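For this view, one protein chain was removed and the others were kept in their places.
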Amino acid sequence: MKQKHWRALQQAYMVLIFSFLYVPIAVMAVFSFNESKSRSVFTGFTLNWYKSLFTNSMILDALALSVAIALISALISTVVGTMAAVGISSMGRKSRLLINNLSYLPIVNPEIITGVSLMLLFVAYRGFAAWANAHMGADLVPQNIFGLPTLLIAHISFSVPYVIFNVSPKLRQLDVRMYEAALDLGCNPTQAFFKVVMPELMPAILSAFLICITYSIDDFIISYFTCGNLQTLPIAIYSMTRKKVSPEINALSTIIFLVILAIILFTNHMDSRKYRRDQQRG
Amino acid sequence: MKKRLISLAAVLLCAVLAALPAFAVAGDTVPAGPDLQVSADYDWNRFRGQNVTLYVYNWGLYISDGSDDSIDVVKGFEDLTGIKVNYTTFDTNESLYAKMKSGAANYDVIVPSDYMIGKMIGEDMLEPLDFSNIPNIEKIGAAYKNLEYDPDNAYSVPYTWGVVGIVYNKTMVQEPPTSWDALWDIEYAGNVLMFNNSRDAFAIAAKKLGMSLNPTSTEQVQAIAEELKAQKSVVQAYVMDEIFDKMTGGEAAMAPYYAGDAIVMMEDNPDLDFVIPEEGTNYFVDAMCIPKGAKNKEAAEMFINYMCETEVGAANCDFIGYSTPITDVWETLDDDLKYSPIAYPSEEVLANTEVFISLPDEINSAMDMAWSDMKSYDEAGSGWMVPVMLLLALALIVFNVWRKLHRRQRSDLY
Partner (left out) sequence: MVQKKSLAAPYLVWMAAFIIAPLIIVVYFALTDSAGNFTLDNLMTIGRYSTVFARSLILAAVATAICLVLAFPVGYFLSRLRTSKQHIMQMLVMLPMWMNFLLRTYAWMSLLEKNGIINRILGLVGLGPFEMINTSGAVVLGMVYNYLPYMILPLYTAMTKIDQSVVEAAQDLGAGMGKILTRVLIPLSVPGIATGITMVFVPAVSTFIISRMLGGGSNLLIGDLIELQFLGNSYNYNLGSAMSLVLMVIVLLCMSFTSSFDEEDMEGVV
């Protein structure tokens, strides 16, 4: 096949695939400006749905909850996961393999099973707490844990493995001699760790932190089973789609898309600046 | 001098007397938010400033929440009492039950349907209400209190009532349906929607078969389930509140649903109409209850009392379309709604209705099992699927073995 035909075909194929990926999002965006509630007939232009979205307390509460949980769980996961990665790297091969395989479980396990199993755990705990409280005659063991505690536990549980698998390879690539040199120069192990190892790990830790936030904000299935009477953003969206649909959903979708696009462009800009700086440094 | 004093006193007395009516009127109601007035005879401010959050769990689209230019009664409550309301929704009685039974959530106010209340009372899942905190119970019509599911009316306060019927699109049917078997008509294959919960779906099939919608034996349950299986080929989708968009958008020709929602749908799409089939139908009452162990029982009772206020009830009635059990609210309705055969059917029609009662455990589990079975039943596919899957598994095993051998072959070469 001629070279330019080949290239044309290539480009056409890529355009096709990318339109497939983006057309539904674009359609949602277009209809977020629709005057009427119809999802297929565009009658007129209006910004009303965006306005009513900003006064929709259910969405705003859910958004606040999602962001809070994402930040807290990502923070805890990153700390625990980094510590775990360091600890695991200093174990023998057999234990390392076992722990890695077990850590792989939450990543590979279907989300519905993780969600269901955690819900069963919390329900069992609640039963135990009720029994213990009845036995002791007083409400000493916290019984009603469904809600914020269960959500946090669930999110941390599925985030930590991602941290471990993000930090471990960086840890392996580390040059041991740098650490040993620091020890030779008089640092104690803790100082050596924080002055030499951590800066090297920082990019991996940061990217792990971002991954945790992303997965936490977008998580639906696991949160659905462990949320109790609270609503995270995806759960609020789910309940909106089960009812009479309002183009507020379209407006929400467009806003989320623009925010993510902005974040991507920003990180891309920062990355290319860093890349150019590294090039200059030689 | 004395004369002056007397005339001054007289003027003052007159002024006070003239002002008294104003005081009396101002003393009658207090504002709840910008659009509502509620009775002043109640201490609404008991929990103000105490940082109380009330968790309310209600059906979807079942309260006037401010959308579509309606009054936001929840916000009205928050303004009136200073209590924050965390309002979430469920779509079937059974999912409400599942969430509550497992202890997976704590709510302060829930709004189940009649039979579910009966079931929950039987399983000790509800708190008895303190009616000194809910004086508005007097405003509920006598016809809606002390019903079979809560004979002493100790656990619930009616919220709405209604009947089930067929919503249909006049332009998409040859003639208006009159019987439940219109929903089985092959003529409308792929154009029929159906309830996505076991009780309501079984009720319709039972009525079609001429049986009671409270099955008394597992054989009856099986017979009804068979009828639902036969309907599957005609059904486009099993829906609850998703029905609004589908019927108003003309996606389906007919669907069974609740009268109140039918009224709302008909407002949005004038092509729609509602009919109560001749075999009779289900008459339901949804009522507000407080789950056992709710943290803020008094605040919850305040909320229930608030929902029975005349203006609040009217706002709800207007937005959700369902029939109100509050006599005052009924009085305020327009005549065409007051006497609408859909919202307030005649005695004759009501006589042909049946109420759900909570079923004994073994019938319930038979029904649950039959529901799962029916939903997964696939008359077209059941035959070939399992062999195909086994073949695929076999192919995978063969591929894996081949790959391992191939790898060994290649490593043998070096």
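In order of appearance the chains are A and B, and numbering begins at 1 in each one.
Simple rule for what comes next: a residue touches a chain if its C-beta (ideal position, glycine included) is under 8 Å from a C-beta of that chain, and two chains touch if they have at least 3 such contacts.
Quick caveat: nothing in here was measured; it's all calculated off a predicted structure.
Of the options B:171, B:216 or B:372, the residue whose C-beta touches the omitted chain is B:372. Even with one chain removed from view, subunit A keeps its contact list with that chain: residues 1, 10, 13-14, 17-18, 20-25, 27-28, 31, 39-41, 80-81, 83-84, 86-91, 96-97, 99-114, 116-121, 124, 153, 156-157, 160, 162, 164-166, 168-169, 174, 176, 179, 189, 193, 197, 211, 214, 218, 220-221, 224-225, 233-234, 237-238, 241, 249, 252-253, 256-257, 260-261, 264, 268, 271-272. Taking the whole complex into account, subunit B touches the unshown chain at residues 92, 94-95, 97-99, 101-102, 104, 190, 196-198, 232, 235-239, 249-251, 365, 368-369, 371-373, 375-378, 381-382, 385-386, 388-389, 392, 396, 399-400.
Keep in mind that, in the parts below, only the chains that are shown with their structure count from here on.
Subunit B has its Cα centroid 35 Å from the Cα centroid of subunit A.
Listed in rising order, the residues of subunit A touching subunit B in the complex are 38-40, 52, 57-58, 61, 119, 122-123, 126-127, 144, 146-147, 225, 227-231, 239, 241-246.
Chain contact summary for the complex, subunit B toward subunit A: residues 55, 57, 60-61, 67, 75, 86-89, 91, 102-107, 240-242, 244-245, 249.
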